[in-house]
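Note that this complex is displayed minus one protein chain, with the remaining chains in position.
After this line comes chain A, so read on.
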C-alpha cells in the first residue's frame, strides 16, 4: 500500500517536474524574445535618429542655399543701385558659398535619385544666374552702371528665380516626405516592439500563474503524501512494537516453560534415582541372603529365586539407572538452553580473528590428533556482541567440524567472514562427511543428530548454537553435500542491539 502510494506520487512528481520545466522554458523564451526585440528596436531607433538628423541636415542645407541665393541677389541689387563695394564684397561671399553648399547637398543626397534629378535640374539655372550676376557686377565695377542696370531690367531673372525656388522647395518637400515615411516606419517599429513586449508579458504572467498553481498543488500533494506516509510509519511502528512484544512474551513463555518443565522433572527423577539406589542396596542384602541360603539350606531355593535375585533385579536396576541418567542429561540440556535465553547479553567490541585463534589453540591437540588444519581467513569482520555467546557458537561449530571429518581425506577447516551492510556473515567450512539434505533443518533441533552415530553427543550443540545466534539477533543455516563437506553460516548484526522489551522478569524456583 505504501509502495503504491509512493509510486503514484513518484509518477505525478515526474509529470509536474516536466510541466514546470516546460513553463520555465516558455518563460525564458518570452524573456529572450522581449530582449531581442528591445535590442533590435533600439538599433532601429538609432538608425532612424541618424536618418532624421540627415534629413534635417539636408533640409537645412537646402534652406541655406536658398538664403545664400537670396542674399546674393540682395547684395547684387544693392551694389547695382549704390555701387558700394561693400555690397560687392557681400555678394562675393554669398556667391562663393553657394557652390560648396550645392556640392554638400549633392553629397548628402547621393543615395536619392529624386534629389539627384532635382539637383541636375537646379544646376543650369544656378550656373546661368551666377553668370548673369557676375556679368552685371563686372559692368558696375567697370563703371558701366547704366549698362548693368539696363541688362538687369531686361534679364529674365524673376522667372529663373521662380524655377530655382520651385526646385529647392521640391527638394525640401522630398526630404519632408522621406522624414514622414521614416517616422511612420519608426512608429510601426515601436508599436511592434510594444506588441512584442505585451505578448511576452502576458505569456510570462500565464506561465507564472501556471507554475504557482502547479507548485501549490504539488506542495499540497506532497504534504498529503507525507501525512499518509507518517500515518503508515506510525501504524507500522505500532504494529512492529506490538508484534515484538507478543514475540518477546511468547519467547519468554517458552523459556519459562522450558525452565519449569526441566526443573519440575528433576524432582521426580531424584526419587526414581534415589529409590533405585535403595533397591540396589536391598538387592545386595537379598543376594547375600540367597548366598547364605545356598550354603545352609539349598533346598529352599528355586531356580526362579536365584535368577530373580542375581540377574533380573540387577538388570532391571541397571536399565533404570542408565535411563534415568540419560533423562538427567537431557533435562540438564533443556535447562541450560532455557538459561541461555535468559542470560544477560553484554555487548563489547570483539576481535573475531583472535577469538577464532583462541579456539583453534584450545582444539590444537584434537586437530593434531586427526591430522586436520584450521585456517582463519584474516582479516575477520570485527563485531560488537557478547563474547561468551560468540565463543560458544564458534567453538561448538569448529568442534563439530573436527568431530565429523572424513577419515578418507586430510581435514581442512576454514573460518571466514564478510560484511553485508549492517550484518556480519561468518562461515565455518569443512571438507568432512557432510549432512544429508533432509537433515539440514533437523540438526538444529534439540536432541536431533544426523548420519552415523559414531561420535559421543546428545544432539544439543547445534540447538544451543542456534539459540545463541537468535539471542544475539542473528540466524544460522547450513549448506552441505553428503560426502563433500559442510558450511555453517552465521548471520549476526555488526553491533548488537537489545530487543525492545528488556528481560527483567525472573522466575522463582
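Heads up, the rule we're going with is that a contact is a pair of C-beta atoms (placed from the backbone, for glycine too) under 8 Å apart; a residue touches a chain by one contact, two chains touch by 3 or more; residues count from 1.
Following the convention adopted for this analysis, contacts and distances are computed from a predicted model.
According to its UniProt record, the chain left out of view corresponds to "Response regulator" among "High-affinity branched-chain amino acid transport ATP-binding protein", "ABC transporter permease", "Response regulator" or "Phenylalanine--tRNA ligase alpha subunit".
Contact with the chain that does not appear here is found for just one residue of A:21, A:146 or A:270, A:270.
One of A:70, A:185 or A:328 touches the chain omitted from the figure, and that residue is A:328. Within chain A, the residues in touch with the undisplayed chain are 263-264, 266-271, 273-278, 328, 331, 506, 508-509.
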